[in-house]
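Everything below concerns the one structure shown next.
Removed from the display is one protein chain of the complex; every other protein chain stays in position.
Letters A, B and C name the chains as they come in the text, with residue numbers starting at 1 for each one.
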Amino acid sequence: MAQRVSVNISRRNGASGGAESCPQCKQLLSAVELRDNYSVCPNCGNHFRLSARERVAMLADSGTWNEIAAGLRSADPLQFFDLRPYSERLEEAEYDTGLGEAMIVGSCRIHKMDAVLMVMDFSFMGGSMGSVVGEKFWRACEAAIENRYPLVAVCASGGARMQEGILSLLQMAKTTCAVELLSEVPVPFISILTHPTTGGVLASFATLADVIIAEPGALLSFSGPRVIEQTIKESLPDNFGLAESNLNHGQIDMIVPRSQLKDRLVQILGMLEGGVACALEPLWEEEAGRPGRRGPLAGALGRIKAFANAPWRSLKR
Amino acid sequence: MAQRVSVNISRRNGASGGAESCPQCKQLLSAVELRDNYSVCPNCGNHFRLSARERVAMLADSGTWNEIAAGLRSADPLQFFDLRPYSERLEEAEYDTGLGEAMIVGSCRIHKMDAVLMVMDFSFMGGSMGSVVGEKFWRACEAAIENRYPLVAVCASGGARMQEGILSLLQMAKTTCAVELLSEVPVPFISILTHPTTGGVLASFATLADVIIAEPGALLSFSGPRVIEQTIKESLPDNFGLAESNLNHGQIDMIVPRSQLKDRLVQILGMLEGGVACALEPLWEEEAGRPGRRGPLAGALGRIKAFANAPWRSLKR
Amino acid sequence: MAELKRLPTLPGVHLKDEIAKITHRLRDLGLSRQVDKAVWDKVELARHAQRPYTLDYIHHMFPGFIELSGDRCFADDAAIVAGLAAYMGRTIMVIGHQKGRDLAARTRRNFGMPRPEGYRKAQRLMILADKFGIPVFTMIDTPGAFPGVAAEERGQAGAISAALLCMARLDVPTVAVIIGEGGSGGALALGLADRVLMLENSIYSVISPESCAAILWKDSSEAHLAAQTLRLTSSQVADLGAIDAVLPEPRGGAHRDHAGAAHIVKEVLEDNLRELEAIRPLDRKRERFAKFRRMGVWKENGLTLF
Partner (left out) sequence: MAELKRLPTLPGVHLKDEIAKITHRLRDLGLSRQVDKAVWDKVELARHAQRPYTLDYIHHMFPGFIELSGDRCFADDAAIVAGLAAYMGRTIMVIGHQKGRDLAARTRRNFGMPRPEGYRKAQRLMILADKFGIPVFTMIDTPGAFPGVAAEERGQAGAISAALLCMARLDVPTVAVIIGEGGSGGALALGLADRVLMLENSIYSVISPESCAAILWKDSSEAHLAAQTLRLTSSQVADLGAIDAVLPEPRGGAHRDHAGAAHIVKEVLEDNLRELEAIRPLDRKRERFAKFRRMGVWKENGLTLF
């Protein structure tokens, strides 16, 4: 289904205004045709890579996006350089993508349901996770907890950002702690794994969501295919690490084509919001002055008796 | 290592006073020789089957065994009969084994450490679990919780007792609930899986222990080898379901030869009793008037500050 | 309709009558063949190829059902279907064994016989439900857990016991319905619930009649004799106090009217959930434990206890 991921940083290939050919089936597609079909090849179903902004436009209701922590930028704590300094690479990535980092986060409404949305962009240094991605994730979780909004993470990543050394590795620990804070409330958390989601992102928050959705053909693996080939000294099976293989192996909940993604997302969020636990909302409101549940099923609230002393928080584990 | 288990009810083969030959290596062994070597063949290491009483004698300190619920006997709720009525089979089993049921339970000391001990006897209707085994298990758990003694279960079972129909199946649910009550305290629970432990016993309390020990060569499988052979229409691998295979497949914690079992048991119980949680014992005592921990490591208690309001019970999950 | 919904049976209440009846049971095999007939009919109905399966109930009861997959360890087991559903103003987690109706589906669903992965998926999703206060509804319909070498190696026994422990622990309400074949530990693994109900023509048994006959008479063709002595029909199981109620089926049996059967289950589920939701979680758990503690019949110092 999918082309093999290159961990190298490559420019998006759907940004130009003219026609381009599908990398999978070679069919020539016009930009309009692609855009009208969710950037999915109408011929073979290949899901083209989306920029973070395009993804937000696709998922968030028009005009509701409210970016959080937009002012965060990577520092260069290691003064890292290889053939070029890290700082130059960052400048270039910002210039090329128009993004300050490989992830943008914000609150928005999705089919009228409030949510915190975070979207990674593979075009920004391979969607690698450094200090800023970790900090943005943390702030997104804080916002979700503060407002009692569910959290949706659209992932695309080549892994940790080498150029921040050990600090990038520790973002795995940092984002994990943030997820644990979410589950203490609990706030629903859905991750959407797009092509490719690998390494430290897959091995931290991406696989810690309550429900894990993948796009068709997405490569999802901890180690990159090349690393594995070098280790086992043979070529990999054709479907190695693809979303479809991950589904068979029990690692994800479902594969959802991009055209159905927004609807499905809202259905699941509504479901997770609509448990009988909503009967206990009054407790939370009293406790922390937080707004109550707002899922479409929150009507259950009125029908079910509230329990004054229910030890509901024990649920979290 | 082990001979294949027969689910048929067979008389113990080590009870006679004279010599007998090892079913595995055919060496002729005297009764004294066997007894002095924990009923393990000194030649090949084959672990002979033990009666429940022999097992108690081997594990409990001399004179400390205090049987619980000895007066329980199976009823015959289904008026079950096949070639002979269930009630006749029960009478015969009691006559042959001197036991009222396939499990005896009691409190005792193991190397001076108080414990509740339950031992199954395969010679009593194949160690099958019916209502009485379930009820005895429940009472043993109650005694363990009441006295704050750890629980040790020595298992040997062909599975559920068919002759009690659905009621025997439900003993799996009943014993599971009892295990959950243990973990709410928490009371340490160790299971010792001996040859053979299969079916409903393996699929309930036997695999729910905090630490799972097996004797060498014990057959441990949910389905019996014959059932599997009939299903897959081929013969099984030689090591199918053996303790050694289960260890490799991550299903048990360790294999302990019978000669080391008592020592190892006490070491593990001591370890489980000696966590920093013992610092919170005063809380429990105040709460329920229960006696405190008595593990050899409970000395930590004096050294570590007690936390007046520690939410320790949240530990249980 | 309302009076059909729940026919609660207290454990052991009818037991003495039954025992009296059974005492008169003829031990002559020739005659017992006749008595067999009704019981064996139930066995065949429970296994009827047109009987509604979990996905049929889901189709009729939960239009917006969202399936969730995977044990996060090894595989997604298609012999157990699970997912979220909107139901009468709340969300529930639906989990059930799934057989297949045609050959391809049967193979894919492994004839409704789960491997350890199926039970681990169920456990994972029950924990998810618990986290969000979502009640759990299970449907039981399996000949049993799959007996295979690899399934054993991956811990079939431990997967079942872990699922049982998980159900014992849940703080949310749980309702189980045996919709067809309730076979052995593989069925019970989804059945440690606050309410356990059986459809009229379903069976619930510690062992399949065929296996039982093979062990007792060394002849699996004696299965209908075994079926009779195992007491596995819904009314017999109810009389033993092993379930909470028997649910009537549409005229002629559920296989003739999937929608009708689903309608009955749907109404009964709502009544039971409503009752259970009114109980505080800790109390509900205590009641669950107390119920399973009562399971069984034994004599203590000569006195028979239920």
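Simple rule for what comes next: a residue touches a chain if its C-beta (ideal position, glycine included) is under 8 Å from a C-beta of that chain, and two chains touch if they have at least 3 such contacts.
Note that the structure is predicted; figures quoted are calculated from it, not measured.
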{"item": "Among A:L99, A:A160 or A:V187, residue touching the chain not depicted", "value": "A:A160"}
{"item": "Listed residues A:V152, A:V179, A:A218 or A:A243, member touching the removed chain", "value": "A:V179"}
{"item": "Residues in subunit A touching the chain absent from view", "value": "7, 69, 71-75, 77-83, 130-132, 134-135, 138, 160-162, 164-174, 176-181, 199-200, 202-208, 220-223, 227-228, 231-232, 236-237, 240-241, 245, 249-251, 317"}
{"item": "Touching residues (missing chain, whole complex) on subunit C", "value": "72-74, 116, 120, 154-155, 158, 162"}
{"item": "Touching residues on subunit B - with respect to the absent chain", "value": "183, 186, 188, 207, 210-211, 247-254, 264, 267-268, 270-280, 297, 299-300, 303-305, 307, 309-312, 314-316"}
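In this section, only the chains that are shown with their structure count from here on.
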{"item": "Per Cα centroids, the chain farthest from subunit B", "value": "A"}
{"item": "Chain closest to the assembly centre - both centres taken as Cα means", "value": "C"}
{"item": "Centre-of-Cα separation between subunit C and subunit A, whole angstrom", "value": "39"}
{"item": "CA centroid of subunit A to CA centroid of subunit B, Å", "value": "48"}
{"item": "Rounded Å distance between subunit B and subunit C, as computed from the means of their C-alpha atoms", "value": "28"}
{"item": "Multi-chain contact sites of subunit B, meaning residues that touch two or more partners", "value": "317"}
{"item": "Residue list for subunit C, restricted to those that touch at least two other chains", "value": "none"}
